[in-house]
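A single protein chain has been omitted; all remaining protein chains appear in their positions.
Order as written gives the chain letters A, B and C; numbering starts at 1 within each chain.
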């Protein structure tokens, strides 16, 4: 388990809670789900993960998606279009 | 069973088949259904009565509706709006 | 403004939509029926609608009232053309507003389904092969060829 260098982008409510739109970080998280759980604890995201979405390198992926160094991870709180 | 004096108006295909838009006639028909059947035979209306509609004095009625002298009867072939 | 109207001139969908706008309503569903260039394999050139207006309007208003009773909608209107129409012309317009979209879809479909089967409106199509005929219940006219 080695740390990965990731770029994380927060949207809407998550950006307000994290206080930033984008950050570079290193993380031992193996999957998008592990990364989300760590950041949700850090920033007090109250929304259950199942109501949120995640994209890696501009592709929507699931919470088991493996992370690699260099990935750009987009964290989407519950959507409300229309 | 006495004859009634009626005004009958034909629409669309029925007008083409009867060769007239409106006619005054006397008929022994007790109901709209009896009247339709007599006129359908006279003018060779092929459409089953259940696909057609009838109005008396500008109100849609069913085929059991009783007729009275002076009624204006509108005979509607199958509709095709929209 | 009556909820149902028979129009002898082109239908202005945008003006009708604007007239239904309501700050309380978030959802709007509309249906437009356009004259298409074919019917059951025949190429259609133009089309004529005959309407018996007194009953078309009263029956149409009954349908709108039924839709308002069955579905949680706010506004609903229907306009149907009469007379000669060309290809691409709008033959019928139905618009429904509601706080939520589900009832708006259901009511719009209820209205157009019933308008098509209950209003005294008849359609005579003229085909490219020279025939013309009354269209019955969305089937091509059985008598079309007799008039050709």
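In this text, contacts are C-beta pairs under 8 Å (C-beta built on N, C-alpha and C of every residue); 3 or more make two chains touch, one makes a residue touch a chain.
Keep in mind that what you see is a predicted model, and the values were worked out from it rather than measured.
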item: Touching partners, among the displayed chains, of the absent chain; value: A, C
item: Hidden partner chain, touching residue among C:78, C:108 or C:121; value: C:108
item: On chain C, residues whose C-beta touches the chain left out of the figure; value: 13-14, 17, 21, 23-38, 87-88, 99, 101, 104-105, 108-109, 112
item: Touch residues of chain A, complete complex, unshown partner; value: 11-13, 16, 46-47, 51, 53, 55, 58-60, 74, 76-82
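Going forward, only the chains that are shown with their structure count from here on.
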item: Geometric centre distance via CA averages, chain C-chain B, whole Å; value: 25
item: Whole-Å separation of chain centres (CA-atom averages), chain A against chain C; value: 50
item: Centroid distance [mean C-alpha coordinates] between chain B and chain A, Å; value: 72
item: Of all residues in chain B, the ones touching two or more other chains; value: none
item: Two or more partner chains touched - positions in chain C; value: none
